[in-house]
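Just one protein chain is left out here, and the rest sit where they should.
Naming follows writing order (A, B, C and D), and every chain is counted from residue 1.
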Amino acid sequence: MKLSLRDISVDFRGANGGRLAALGPISLDVAEGEFVCIVGPSGCGKSTLIRVVAGLQAPTTGIVEADGESISRPSSATAIMFQDANLMPWRSVQDNIALPLELAGVPKAARYATVAELLPQLHLEDFAGAYPAELSGGMAQRVALGRVIVQHPRLLLLDEPFGALDALTREKLSLELLQVWRGSGQTVVMVTHNINEAVLLADRVIVMSSRPGRTVADISIDLPRPRRVEQLFCEAFLILAREVRSAIEKEAA
Amino acid sequence: MKLSLRDISVDFRGANGGRLAALGPISLDVAEGEFVCIVGPSGCGKSTLIRVVAGLQAPTTGIVEADGESISRPSSATAIMFQDANLMPWRSVQDNIALPLELAGVPKAARYATVAELLPQLHLEDFAGAYPAELSGGMAQRVALGRVIVQHPRLLLLDEPFGALDALTREKLSLELLQVWRGSGQTVVMVTHNINEAVLLADRVIVMSSRPGRTVADISIDLPRPRRVEQLFCEAFLILAREVRSAIEKEAA
Amino acid sequence: RAQEALQDERILLTFVPNIQFSPFYLGIQDGHFAEHGFNVTLEHLQEPEVLDLVAAGHADFGIVSGEQVILARAQARDVVYVFEWFQKYPVGLVVQGHNGSGISEISELRDRKVGIPGRFGASYSGLTALLHSAGMTESDIELTEIGFHAPDVFCSKVVSAAVVYINNEPLQILNRSLAGECSDLGMPDVFPVAEQVDLVSNGLIVHSDMLERETEKVQNMVSALGQALKSAIENPARAYLVSLEYVEALPNEVEYVEALQQLSMEQEAFLDTQPSREDIAQSRLDMRGQLGQMFDFDMLEQFDVLLNSIDLWDAEVLGFSELGSWESMLATLELLEFLDGSEVDLTASFTNVFIMGSSE
Amino acid sequence: MLLLLLVWQLITAFGLVSAFLLPPPAQVLDAFVEAVSSGLLARHTLTTLEEMFFGLLLGVSIGLSLGYLIAKAPLLEFILSPIIVAFQSTPIVAYAPLLIIWLGSGVESKIVTTAVIVFFPMLVNTIAGIRAVPPQLQDLMHSLNARPWQSFRHLELPSALPVILAGLRTSATLAVIGAVVGEFVSSGSGLGHLVTLARNLYDTPLVFVSVFTMTFIALSLYGAVALLEWRLLAWRRRSSAS
Partner (left out) sequence: MLLLLLVWQLITAFGLVSAFLLPPPAQVLDAFVEAVSSGLLARHTLTTLEEMFFGLLLGVSIGLSLGYLIAKAPLLEFILSPIIVAFQSTPIVAYAPLLIIWLGSGVESKIVTTAVIVFFPMLVNTIAGIRAVPPQLQDLMHSLNARPWQSFRHLELPSALPVILAGLRTSATLAVIGAVVGEFVSSGSGLGHLVTLARNLYDTPLVFVSVFTMTFIALSLYGAVALLEWRLLAWRRRSSAS
């Protein structure tokens, strides 16, 4: 799915009643099948941006187009993973993951087969029947990840999908995600706080300014694919990572 | 506050009705004024350990002692920051931060003065009157951080306190925390997924095995204090970070 | 007597304050109770509550209908009936008039829908006795419970007939007919139970213990009530005026009150001439005639209820209940199988001794 | 319960209250046995049960659906609540004649009185429950393109369930009153009728038998709702047992 954001801005009602400029104006084009990472300071509007693209938040100004058509409501070709796990407390792990399938009318047996296949990948094979309150923070996040994976969307929106995971699981899962993505032609927009992760995964890293977030840098990552952990230590990687970091630091100064 | 954990283990009722060994057995001693970081794979029992030390979770076996006395209920000398922000949705940012003061009977004016002083440090000065639902993920986490800071505890338990923050804010806040800690003689136990952060902040890094979590490495960090960002790139730091990383990787293998 | 300290005494009545209770209001206002040493307050409860509270010794006096006494005595409540207030049984059947079903005999009710407040109380006994007198039973008609809403239900043509208190509801229905509000039913006809059977009706009850232990008190109360009742019968204009203080929402327009005051004074003067019972009855009709020329039927409705009630109260000897009317009530209750085989000693259920005492 | 029985036995044994106001347990038991063996109790209980069943069905479903609509469209609340509150706060006696004229004195009018009383707690709690659905989960359903019915079935209903079930507890308990009060107004059958009858025959033990039967019905219904809650909210037990 091709994305085009033109002069998007979002205002909220502020705590003291005034207008709170939360995002933008920001313009952004994402090509079909591109993997874009967004980094930026806390509270700069990253989640808001993601929600606008998902059709969950109407922008105050500007237009969002997906494949040339303007977005005003969520599309079934788009899947969003929220910043918090956002699970239904009354559904077990497998039922949370299967929710999108259930809504799409997939029969029970097929749903459970899909989920059963996915669980080991998420290291949750022992917790199919557990309820969200019985999970650790990272486990809940992995359930949420499973819930977007089963949707096989054409546009994948990820809001800090690995934030609650330890370094190792994080690397492993993100590289697995990358593999899935390569095969599928999905367009991915992902928010992350981890610069290495951004550089390792993305075709482009967008660095946003502090609130209201605008683009301060748009860095193409031309590292060879498929990406592997080893690349974390190669020269080209370090240069790109440093470039991203300095763009962030310049903005913060 | 001096901590001593002896053969602590925690079992939960598992999803399939069986026993789920979530933690341990694990033993751990923390000296008065020590800064200990805990790293380990997702779901290994870090949060459970923190909750045991906080007196919120009774261990299935073992004894926890604080200053030689066994812990069975929360103590007012201990403050815990949970893995999720855990704010009260009906309280504004300043009222959420002021909650511990209010419970301690601090008069309103003094409470608000304390909070007003703290807000700029947390980069939340414009959001004193905002409600949790109006905050970004990182902002909510900073409110939660504010809520433990005002408690001036003798034992500080932090469960991934900076997980939702961008790299820069994270560094800044963690170093500020370090400064506060140095002056206060507080004992700190902090869970983190970020190896660099662990090494930069801690006197000791405890690496836990996967569930049920036990100690697989206990690495002393003898870098000079006060710590600064520049140390991230010095030789000694890199060696220690690699040591932690390899301990983690060895366990995972 | 009046000089002595008055004794506080509650009398439990049924329903709500109502023009029909005007003898009690007169008794208080005109000092009939005080003359006999009582400072009376009135309280309105449901009938079973009245009886139970008297039976439990929680109140000394209550007004209930006769069959309640029999039923309650069958269930171990030791109350005694000492003064019959309504000499004629107040229940009857109102039927659609000539424009309606045109029922002219009770037997024509066969297979018709008849409304009744419920299968209990004076109306049920009354209906049963009425049907019995026509050789019928409940199963010959289609009896349906309508609560105390007979005029509404009747005028909506839901039932062909309804069991009512003949001093009140037929009048309501009549007035609605006159106002053209009672469908197209025309003037209703009424079959009073009293025309067929003599049943014991509402009266004063006390606990049997009081008969011996506080004979004098009972005697005083009976005498007071007899006087009050008599004065209401003799001067309905005054009874109405006194009731205004007790019965809220009674019509009390100034001209109306003035007219009644005038009539009341004239009646007092007339009473000083020691007229006979028949003359007094005639004077009531005259009174109604005079009022009828000044006011419309709507305003006079409650006064008419009073006059109708007086017709049911009036007797040569006030308060006297015949053994015969107790016997027919007992027979009716037995028809209804309400007594469950228990024996009720009628002679212990009531006494007329206090009536004799007061007539001296 | 047993304690209550003991207190009752003691009160009557020592004659603290006249036996005809509060008959001793044994006497009530006798009356019960008789009412059961004569089929009297069964007949009237069945009527009341029928009224309650349909009244609950009607009241609960209207309460649920109207509550859902109002929760979704606050404007509707503004328009409808005066009418609804008026309906709820008007004592039945006030419109008893209309009820009798329009619906007769059979079960229909009692179904209405039951529905009216049962409806309100359901309505109010459904509104409260649906309004408390977490907005993030609503976003989730929205992002999954859930249809309104799916949102209701998979999010709003389970999320509001604890509150809705609390409403049902109140409604189920009030249902008895609704039916019985309807029977007081006018009726030829049912437990409320039996109470009136017994009361007018001064048969206090039978009054007690009838009332206890009502209580028993209410308790069973309440228990049924509690059981339903226990099953439907099983996840909550799992979540809080730490």
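Things to note:
Operating definition for what follows: contacts are C-beta pairs under 8 Å (C-beta built on N, C-alpha and C of every residue); 3 or more make two chains touch, one makes a residue touch a chain.
The structure presented is a predicted model; accordingly, all values stated were derived computationally and were not measured.
Contact with the chain that does not appear here is found for just one residue of B:Ala31, B:Ala58 or B:Leu103, B:Leu103.
Touch with the chain omitted from the figure is made, among C:Phe33, C:Phe61, C:Tyr81 or C:Phe148, by C:Phe148. Of the candidate positions D:Val28, D:Val60, D:Val180 or D:Leu201, contact with the hidden chain is made by D:Val180.
Checked against the full complex, the candidates D:Phe32, D:Phe120 or D:Trp235 give a single residue touching the omitted chain, namely D:Phe120.
With the whole complex as reference, residues 1, 4, 17, 21-22, 81-83, 85-86, 88-91, 93-94, 97-98, 101, 120-121, 124-125, 127-129, 131-132, 135, 162-163, 165-167, 169-170, 173-174, 176-177, 180-181, 184, 192, 195-196, 199, 207, 210-211, 214-215, 217-219, 222, 226, 236, 239-240, 242 of subunit D touch the missing chain. Along subunit C, the points of touch with the absent chain fall at residues 15-18, 43-46, 48-49, 52-53, 56, 58, 148, 151-152, 155-156, 172, 176, 181-183, 247-250, 302.
Of the residues in subunit B, those that touch the hidden partner chain are 51, 54-56, 73-76, 78-80, 82, 84, 86, 88-91, 99-100, 102-103, 131-134, 151.
Note that only the chains that are shown with their structure count from here on.
Subunit A and subunit C have Cα centroids separated by 86 Å. The centroid of the Cα atoms in subunit C and the matching centroid in subunit D are 39 Å apart. Averaged Cα coordinates give subunit B a centre that lies 51 Å from the centre of subunit D. Under the contact definition stated at the top, the residues of subunit B that touch 2 or more other chains are 12. Of all residues in subunit C, none touches 2 or more other chains.
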